[in-house]
Structures are given as C-alpha cells and as structure tokens.
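Here the complex is missing one protein chain, while the rest keep their positions.
The first chain written gets the first letter, and so on, giving A, B and C; residue counts start at 1 in each chain.
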Amino acid sequence: MSFAYAKAAASIMASLLLVACEREQRDFQTPSSGSPSGDHYQRDAYDVAQGKRLFNWMNCSGCHSHGGGGMGPALMDNRWIYGGKIQQIYQSIHDGRRNGMPAWKHRMTDQQIWQVAAYVRSMGRYLRKDVAPGRDDAMQSGKAESRRERASAIVPSTPP
Amino acid sequence: MRTAIVRDVSGLPHHGFGPRALTWWGTLSFMSLETSGFVLAAGAYLYLMTRAPKWPLNAPLPDHWPGTIVALLLLASMPLNLLLSRWAHAEEMKKVRFGLVGMCILGILPLIVRIFEFPSLNIRWDSNAYGSVMWFLLGLHTAHLITDVGDTLVLTALMFTRHGYAGRRFSDVSDNCFYWDFVVLAWLPIYALLYWVPRLT
Amino acid sequence: MTAGRIRSVVQLATCSSALQACSGWQSALDPHSQTAAHLAGLFWFFTAICAIVWVLVVAALIMVLRRRRESESVLPGDDFPHQQRRKAIIVGSLTAITAIILTVLTYMSFYATREITWPRKHVLTVKVTGQQWWWQLDYQNQDPSQSFGTANELHIPVGQPVTVDLEAADVIHSFWVPNLIGKQDMIPGRKNVLTLRADKPGLYRGQCAEFCGLQHAHMSMFVFAEPPAAFEAWRRHQLEPAATPGAPQRITGMNIFVHGACATCHAVGGTDADGQTGPNLTHFAQRATIAAGTLRNTPANLSRWLADPQAVKPGTNMPQVPMSPADRQALVAYLEGLK
Partner (left out) sequence: MTKCASEIRDTALDDGALSARLAHIWGTPKTFWGFMTTVDHKEIGRRYIVTALFFLLLGGLAAVVMRLQLGSPDNKLVGPDLYNQLFTMHGSTMMFLFAVPIMETIAVYLVPLMIGTRNVAFPRLNAFSYWVYLFGGLMLWAAFFVNTGPDAGWFSYVPLAGPQYGIGKRSDFWAQMITYTELSGLAVAVEIIVTVFKMRAPGMTLDRIPLFVWAALVTAFMILFAMPAVMVSSTMLILDRLVGTHFFNWAEGGDSLLWQHLFWFFGHPEVYFIFIPATGIVSAIIPAFTRRRMFGYVALVLSLIGTGFLAFGLWVHHMFVTGLPRLGESFFTASSMAVAIPSGIQIFCWIATLWDGKLRLRTPLLFVFGFIVNFVIGGLSGVMVASVPIDTQVHDTYFVVAHFHYVLIGGAVFPLLGGIYYWFPKFYGRMLNERLGRWNFWLAMIGFNLAFFPMHILGLMGMPRRVYTYPAEMGWGGLNLLSTVGASIFVLSFLVLVLNIIRSLRSGEIAGDNPWDAGTLEWAATSPPEPQNFSRIPVVTDREPLWQNPETLPVIGGMHADRREILVSTLVEATPEVLESSPQATIWPFIAAMVTSVTLLASIFTPWAIVWGALPVGIALTGWFWPGGEKEDES
C-alpha cells in the first residue's frame, strides 16, 4: 500500500522534473533531419523565445501586426483557417498559403520555422504559461503572451 | 565558576510599556526597515519621474478623491488610537476592548475606500513605467494596511478571551497603536507623491 | 612623467616574466594611445603606493612575531599607560598619513579623468551597436552616400580622434579595447559616447566586458589603426558594392546566398541580399575573423562555421542551414571572393 503511494509520488516527482527540464532546455544543435512532430518545440521556453525573436526579425508583424491581424489574419484568436496545431502552422509558414502568405522554406531553416510556429501558438495562448514569453523591452502592444487568457478551442475558419 | 549573588531583582515588574518592552523595540525595528523600503520605492518613483519627458506619462491625472478620503479616514482614526494607547497603559480592560473594536472599524473603512483607489489612478500597472510605480507604491501601503488591520482583529479577539488579562497583552495593544501611527504617517508622503506631485508639472 | 618613472621602477622591481605576460593585443598594460598610457601610468602609480603600504603592514606583522617583549606579565590585562600613549600617537599619525595618501590618490584619479576627457565633436563618427553576440558598426556621415555599415572590425585612422557612439540592441554590452581606452557600457535605450584615438598603428583586440548571455565569451572585436591614407583607401572601398563574382562556382554561391536563407539576415551591397539582423557581409573577405573574433577567416574555418555554427558558438543566432557539401563549397568560394 505505502509502496504504491511511494511509487505514485515518485512518478509525480519524476514528471515534474521532466517538465522543468524540458521547459528550460537550450537545444543549440539542430536536430538531425527527419525531425519528428515538432511538439517539443512548444514545450521549450527557449525555442518559443527564439521563435519570438525570429517573428520580429522576419517582420511578421508587417502583416500580422503582433498577432492582432492586418493584411494577414489575426494569430491571437481561436479562428484558424489552415488549422491551429503546431504541425499545421509549420506547414503554413514552410510552404506559404494562398492570399499572400509567402513560403519561408528557402528563407528560414526547419528548426527556425518550428520555433516561429511554437511562438505563434503561444500568441493564441495554447502553450503553458511558464513556457510562453513575457513582455518585450519595447513599446507595448497588448498583454504579453504569458499573461493572455487561454484561447478557446480551435475553430476552423475560412479566409475573409 | 563560583557565583556570588550581588544583587536581587525579584522586585522587578513582569512587563513594561514602550521602550521597556522588547516588542516595542521589535516594532520600531520593523518600522525602520519598512520606512527604508518606502523611501527606496519613493526614490524609484522620483528617479523615473526625472527621466520621463512628462509626468504623468501618457495618462490622465489620477483622481485624488478616494486617496484624500483614505487620508482623512486615517487621520480621523488617530485620536481614538491615542486614547486606546493610554487606556492600555492604564490597563483598563473595558475601555481597551471598546477602543480595539473602534480601531477595527476605523481600519476596515479606509481599506474599503482603498478598493476604489486603484482604478482612480487612471492608469494600469502594465501600461508604462509611470503606471507600474504608481501601483507599486499604492500596493506597498495597502499591504501594510491589511497586515495591521489583520493584527488588530486578532488582538481584539484575544482581548475578549481570558488571555487578555495578562499584563503583557496591554503592552501588545499599545505596540499595535504605535504601529498604526506608522501606517497612517507613511500614507501622507505616499499620498502626496501619488496625487499631488503629478499635478505640479 | 612621474608616473612613467615610477612605472619603470616598478617594472624593474616586479618579476619580469609576469610583466611580459601582461603585454599583448588586449592588455591594459601595453598602451598604444595617450588615453591608455594615462590609465596605465595612473595604474602603476597606485600599484606602487599600494605595494609599499602592503610591504609595511607585512613588515609590521613580522616584527610582531619576532620582537622580544619588555614585560612578559602572565596576567592578562592592559598595557602600561606610557605604552598606551605612545601607541595612540602612532596609530593617530598612521591614520593621518592614510588620509593624506587617499587624498592624493583621489586627486590623481580626478586629474587623470580630466586628462582623458575629449571634446565630443570629431570628423569621423562611428556608431557601435552591441548585439547578441557581435558588433554592428555604422560609419556615419552627413551625406548618406558616404555612410556605410560593417561589423566586428573597426578601422580608424592613426592620430585622429574618432567619436564612438555606443548603443545596444538587446541587452547591456560593454565596449572595451584595453590597449586604446577603458570600457564604457552600451545600454539599451541610452547613448554613451567615447573618443577613441590610437597613437600607433596596429591591430588591437577588444572584447565585450559586460555579461550579455550565452556567448559573452565569444564577442570580441578588432581595431585596425591605420595610417590616414590607408584608412581613407579602406573607407572608399567600403562605400563600393560587393565584387561581382566571375567564376561559375562563385556565381552558384551567390545564388545560394541571395535566394537562400543567408539573405534573410545578411546584406551584401549591390545584390538583392538586404537582411539587417545579421552582420553586413559586403566586404566579408577583407575581414580577419568570423563570428565576432571566434575563428580566423580562412576557407576551411568558414566552411566549418557554415556547416554547424552551434558547434563553434553554441547559442549563436546563426542557424545551421542545411545544404550539400558542394553548395557549401560554392558559398564559401563566393564569400571569400567578397574582397
């Protein structure tokens, strides 16, 4: 009986440990090709932060305006034209979409695209709070990703 | 080592008031360190103010009325606080109980008004550094207000039990009065910083 | 001049091997500018005074251990009154002497600060922006056609004061070229200014001196102090667009660069590559090093860097762009042709 409790406690501790380690991992090396689902990018605060850095550097706000939407669709709401899973967002960035979204496969590496996709997920508050980035040292344009209300379930949407 | 009794202290009292009590000195020490915290927070406020092009920074002036009402309420509590301290020194249980109940009410009233004070700053903490430091100062004082009111409530309950008759409890009551003075006085410079300094420029 | 003489005395007195180690291309003790010479002189003056004080204290301790006591009373207690008075006078005088020394040092230090302060307007102005983890250099001119950007290698004319505007793009960095000048922080949202003047031609190394994250260790820069004519030639060359590749391999390399991921972050003047977030590579082949002083600029090193930047400089924002070895060869050939 007590052994069972100990086992349960140990497994809880172990999973906490894993969560923390994963969240704080700084994975510098590019994963070898054929990289899997990309899910681990959205559990890693470093990858999400790098994604945010790239989002700014690539001037994604030029169309998506800090996620609020402009020429491109908003990224903060729960409406996703091409799906809101990280793999789908990766596809949108990688190959581009009709209506003006360019393909980035030749302009960013796979790893970078995954990082941006993970960051885009954080804008809609689909990531854990302790993984999503805090506010920038810049003029503010709304709440930081880590403070946004959780987005509701993903709703498929059509282009306007 | 051999010992030789050279002096007898059996006649000394078992509790003292004010500087004769350890808790009074403890209270004074905590007041000093909290004053240090208030001064540094105020320093941060003034530092940010001197760096800002205008003050308030991109925000309407704060509405001073809730703050003014809190200030008036706090000042209004001072006479009873003074009396309560005297009654505690005199160890008059009935008056002490009355005074404590009164101080609980006079402590809760400004706390209620305080709830309306935050929105009347007319800026959010996450809008800019001006907003952050305004909320910080107000929050710092509110924390002190809450803890002292909580302390007064517990002490009031205590004085209505049999434990209240121990002499040192009266000393505790007078120390609580001492701390309330500090909470009231600390509010005045913060009140000026929050509501009147932005109006100077 | 006093400081200079003291310096030579101390140099003689101190172990010479340690001092030889002190000289170098990133050393505070091998000044190549008036400013750095002032600083070094002041340093040696302070060191001499401090060394004397320390030797006196240790000598006193040794005497304490060796001297014979007049009265070895067994009972613990006070000194005799006459000893007390004598000691009081000695301690009092030593305190006064300490105060005098400190006053002198304070004055010396203040005087040196004034010596190395320059008026702030000079012909040549370079804006240096600290980035994680490289230096962006913008040679600014009233006439935009005379302005240009480069990275990590600062060229200055010998003998002329140059205004250096210090800024930071992300976190705090610190500009420091010890042979020429002491450090000054680069703080986001603030502007600091230094006046840099090299009095001898040469190559000087500088390094970021404020901890700035993962690759703080590999954020160095080089200052090339050149005779004015050479500097002017270099400046004119920088204004020109990049060399057009001739050889087929280089043309392949250019296409990879301009149409691939490289151009997203890097600019090469005269091509479509206009990325602004990484170092400007217009005259990359002229640079002595890669990745802010991390590697010497050789084709082999460049190939290694492109193959896996994270292995060379873990945490750098330069990604590993997948490409075939042949493509990488072509890219290296192109970049090494950007004279």
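To be clear about the criterion, a contact is a pair of C-beta atoms (placed from the backbone, for glycine too) under 8 Å apart; a residue touches a chain by one contact, two chains touch by 3 or more.
Predicted model only: the values in this text are computed from it and were never measured.
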| item | value |
| --- | --- |
| Chains still shown that are in contact with the chain withheld from the display | A, B, C |
| Option touching the unshown chain, where A:63, A:81 or A:144 are the choices | A:144 |
| Sole residue of C:28, C:258 or C:307 that reaches the chain not shown, by the stated touch rule | C:28 |
| Where the missing chain touches subunit C, by residue | 18, 21-22, 24, 26-29, 38-39, 42-43, 46-47, 50, 53-54, 57-58, 60-61, 64-65, 67, 69-79, 83-84, 87-88, 90-91, 94-95, 98-99, 102-103, 105-106, 108-110, 112-113, 116-117, 170-172, 174, 176, 178, 181-185, 187-190, 192, 205, 207-217, 314-315 |
| Missing-chain contacts mapped onto subunit A | 16-17, 20-21, 23-26, 45-46, 49, 129-131, 133-140, 143-144, 146-147 |
| On subunit B, residues whose C-beta touches the chain left out of the figure | 1-16, 19-22, 25-26, 29-30, 32-34, 36-37, 40-41, 44, 47-48, 51-52, 57, 125-133, 135-136, 146, 150, 154, 158, 163, 165-168 |
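By definition in this document, only the chains that are shown with their structure count from here on.
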| item | value |
| --- | --- |
| Overall pattern in which the protein chains touch one another (line/ring/star/complete/other) | line |
| A-C or A-B - the one linked by more C-beta pairs in contact | A-C |
| Distance from subunit C to subunit B - Cα centre to Cα centre, in angstrom | 52 |
| Separation of subunit A from subunit B, taking each centre as the mean of its C-alpha atoms, in whole Å | 46 |
| Centroid distance [mean C-alpha coordinates] between subunit C and subunit A, Å | 38 |
| Overlap residues in subunit A, where contacts from two or more other chains coincide | none |
| Sites on subunit B at which at least two other chains make contact | none |
| Subunit C-touching residues of subunit A, taken from the complex the two chains share | 26, 28-30, 33, 50, 53, 57-58, 106-112, 137 |
| Subunit A residues within the subunit B interface of the complex | 135, 140, 143 |
| Contact footprint of subunit A on subunit B as seen in their complex | 126-128 |
